[in-house]
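What follows is a set of notes on a single structure, which appears directly below.
Only a single protein chain was left out; the remaining protein chains are all shown in position.
Here is chain A:
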Amino acid sequence: QKVSVEVLDHLEHLALVDFRDSEGVERLQNAIQFADQLHEVNTDAVEPMDSVLEDRCLYLREDDVTEGNCTKELLENAREKVEEYFVAPPGNIPLPKLEERDTFLQGS
């Protein structure tokens, strides 16, 4: 079962990944196939486990101020800054639609 172009396009929008070429798409399909093996196990009436940590105790921290005040350090890696603010583009720039993108998926 191949993954449709619509789904691949949707994924590119959501995760801002670029499947780039047929190898990338194939790697995705192989990963899905690998994970699909889980369907062979009968899980009727079994609660899904979403973390191996489920039996661990969730540690609760006291409400004390112990961090912060490191503006200079945080801004060190910022390519652009304005008076201690990080600088970002004016808004989200959505990925152009499939027809308008220069992408491998176009040809599929």
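Rule of thumb we're sticking to: contacts are C-beta pairs under 8 Å (C-beta built on N, C-alpha and C of every residue); 3 or more make two chains touch, one makes a residue touch a chain; residues count from 1.
Everything that follows uses one rule, which is that contacts and distances are computed from a predicted model.
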Absent chain per UniProt: "Large ribosomal subunit protein mL40", "Ciliary neurotrophic factor", "Centromere protein N isoform X2" or "GATB amidotransferase"? "GATB amidotransferase"
Which chain A residues would touch the chain omitted from the figure, given the whole complex? 10, 14-16, 50-51, 53-71, 74-75, 82-92, 94
